[in-house]
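First the structure, in the form of structure tokens, and then the observations on it.
All protein chains but one are shown in place.
Naming follows writing order (A and B), and every chain is counted from residue 1.
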Amino acid sequence: MEKALGYFLMSWVDPYLFFLVALGTLAGIYVGAIPGLSVTMAVSILISFTYAWDTNEALALMVGIYMGGVYGGSRTAILLNIPGAPAAIATALDGYPLAKLGEAGRAIGVTTVVSFLGGFVGILALAFGAPLVAEISLMFAPRDYMLLGIMGLLLVASLSGESLLKGVIAGALGILVSMVGLDTMSAQPRLTFGSSALLGGVSYVAVMIGMFGIAEALVQLHTIGAPVVKQRVDRVVPALSTVLRHLPLTLRASAIGVWIGALPGTGGDIAALMAYDHAKKSVKNPSRPFGQGAYEGLVAPEAANNAAVGGAFIPMLTLGIPGDAVTAVIIAALFIHGLRPGPNLMVDTPHLFWFTVGNLTLANFFLLVFGLTGIRLFAKIVEVPKAILLPIVVVLSVVGAYAINNSLTDVYWAVGFGIFGYVLRVYGYQLGPVVLGVILGPIVESNFRRTMIAVRESWTGFLLELVSHPITFVLLIGILLSVLRGTPLWPRLSARLPRPF
Amino acid sequence: MTPSRPRRPGELGLTLLLIGSAFLLGREAYRISGFAGPSSPGFGPLAVVAVVLGGLAIELLRILRRRPPEREPLAVRVRRIGHEILPLPVLVAMALLVAYVTALEPLGFVSSSILFLTAAMLFLLRGPLSRRLLLAVPVATGTVAAIRLLFQELFQVLLP
Partner (left out) sequence: MMVHRRHLLSGAAALGALCLVRPGAAQDFPARPLQGTIQWGAGGSTDAVTRAVAPIVEEKLGQKLVLTNRPGGTGVIGMQYVHSQRADGYNILFGAENPMLYGVLGLSELSYDDFYPLVLLARGTPVLVARKDAPWADAKALIDHVKAHPDTVKMGATGVGGLPFVVHAMLAAEVPGFKVTQVPFDGDGPALTALEGGHVDFMAAVWGAARERIRAGRIKALAAIATERIEGLDAPPITETLPGFKKYLPWGPFFGAFVKKETPGPIVEKLEKAFVEAANDPRFKEFCANFGVVPMGVSGEEARKFMNRWRSITAWLLADVGAAKNDPAKLGIPRL
């Protein structure tokens, strides 16, 4: 235990490591905030950059960037409606309406505090529950990932706006977009119309940038003459009472985040979406209706995606299995630094676990500090006249799309989806479901196929699979209940049933 | 959602266009592996296209039940579309955007972005031309310089 504490405090007492974590967190916030620059990319670049460094130093920097980056995505989501990273998509849904109401400062403040709390829950789970959570996460079979994806897709119902039908159409279009490209299972090109440029598929970040950034900018031109909203920048740091009021939701969302983050096939983006869905279903009296600036709609995804950071480290540090894309790159970095990530990592390099926990904790505190400073300045971005802001948003979107893969193709996609998204928006189709479909479609489809292959294409076998495993069965019941709740049948049913909770 | 709401201009056209594209996608999806088993690569795309087509068919019925737009002079109609669907600023912005993206490769990122930003701001800002120029040119140059520094120098993204 004493040893553990020593490892935990390594970065707290060593000024250089302390500085690296701080620098990483600060850099991470900006990497996360700029669409197209991703934490995965930043950490990859750092591999070469830190080649000759000591492993601990490299790790300190990477962990800081990771923690800051996941949080940073919320900045642009709130201020400009462009999620800086996919994990912030759900944040934009209520964050941007808040900015339009003149509460960008408060929104950022609340986001920062719940991100900190969520991050903290994730770290606690990592520190004290890692081996157990890791073993449970391995029990998730393809069929369970499929059901998780379907659960996420149900969110379409709450993102559809005026017409559920249009939401379903939009979500299905998104899934179709995700299917474009080479199907690695069969080595067959799909929906490419014979073009080899489409073999790589359409990057979902490009779709996200187009649909949120460019389409939003075009829609905003409708009201180009309207006066800008004055931002209230007093009390940007949320009062304790506010935090306490949201605490139960923060904790529930964090639990979702840890769990989704710890699953090897899913990361913060999906965690945030599922937490948003959970908030929408569980909060009876939000501060405002969801989608129109409910603080609950900010709290849930932001707590979840930062909790997912600690979650993603759980399988990585205990089993050498990456919990998401960033931890996959960190694993590669460890190999290059001569370590052997795997189930024996904690045996071979005993300091690594508590050292990482210590770095995460430190980064989490820096996140709070850096996040809460400069809010007033950032909130002013929304007050920049649209005539200046919107063109800049477009240029940022274009650069961001280019940066995903250094390719103009992604720029063309972003612009194409921007214009298409504008048309859809004008005719009452919401764009959230499209992006949801692009992100979740592959999880549902590939895992459905895996399950089907495993039961040798028998539908009876498939249904049997769904009811004969405990985890699967629970997920299935969850989905059925969730669907039932949305139908007119539910009020009558629930009136007859005794209330369990 | 009430059926009595009159049709919006272009509503029918968009739905028909989407249906047409969905059929094209359906044909492309069928070409992957035909109607094979549920784990075949073509199954998912075909199933999703079916959902899209089903949804669009219902949407089409809903639109057809709505009151068709009243006959009105072309000029009025164009103005109405302009107001509701494609206001002039949007149309110009789209044109600028397309021009910008096409110019990215031949002109390079820096010049095309400065041109786009300046043009877009000149068009969107109000006031005398000299004042607009005085604002647009420095802001455009500054933004592009900052972006280039950040992306190319720090993040090693080789901009076109």
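Following the convention adopted for this analysis, a residue touches a chain if its C-beta (ideal position, glycine included) is under 8 Å from a C-beta of that chain, and two chains touch if they have at least 3 such contacts.
Keep in mind that what you see is a predicted model, and the values were worked out from it rather than measured.
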>> Considering the complete complex, identify which of A:Y30, A:Y96 or A:F140 is in touch with the unshown chain.
In response: A:F140
>> Touch as defined at the start, partner being the missing chain; which of A:G200, A:G291 or A:G478 qualifies?
In response: A:G200
> Which residue among A:I47, A:L101, A:L124 or A:V237 touches the omitted chain?
Replying inline: A:I47
> Which of these, A:G102, A:G161, A:G181 or A:G478, touches the one chain of the complex that we don't see?
Replying inline: A:G181
>> Take the complete complex as the reference. Which residues in chain A touch the chain that isn't displayed?
In response: 40-41, 43-45, 47-48, 51-52, 138-142, 181-187, 189, 196-197, 199-201, 264-265, 319-322, 325, 328-329, 331-332, 335-336, 338-345, 405-407, 446, 450, 453-454, 456
>> On chain B, where is the contact patch with the chain that was removed from view?
In response: 105-106, 108-110, 156, 158-160
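Here is the rule we go by: only the chains that are shown with their structure count from here on.
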> Hey, which residues of chain A end up touching chain B in the complex?
Replying inline: 31, 34, 37, 41-42, 45, 162-163, 165-166, 168-169, 172-173, 175-176, 179, 183, 185-186, 188, 190-193, 214, 217-218, 221-222, 224, 385-388, 390-392, 394-396, 398-399, 402-403, 406, 408, 411-412, 415, 418-419, 422-423, 426-427, 441, 445, 448-450, 452-453, 457, 459, 462
> chain A touches which residues of chain B in the complex?
Replying inline: 1, 8, 10-11, 14, 18, 25, 28-29, 32-33, 37-45, 48-49, 51-52, 55-56, 58-59, 62, 84-85, 87, 89-90, 93-94, 97-98, 100-101, 104-105, 109, 113, 116-117, 120-121, 124-126, 135, 139-140, 143-144, 147, 150-151, 155-160
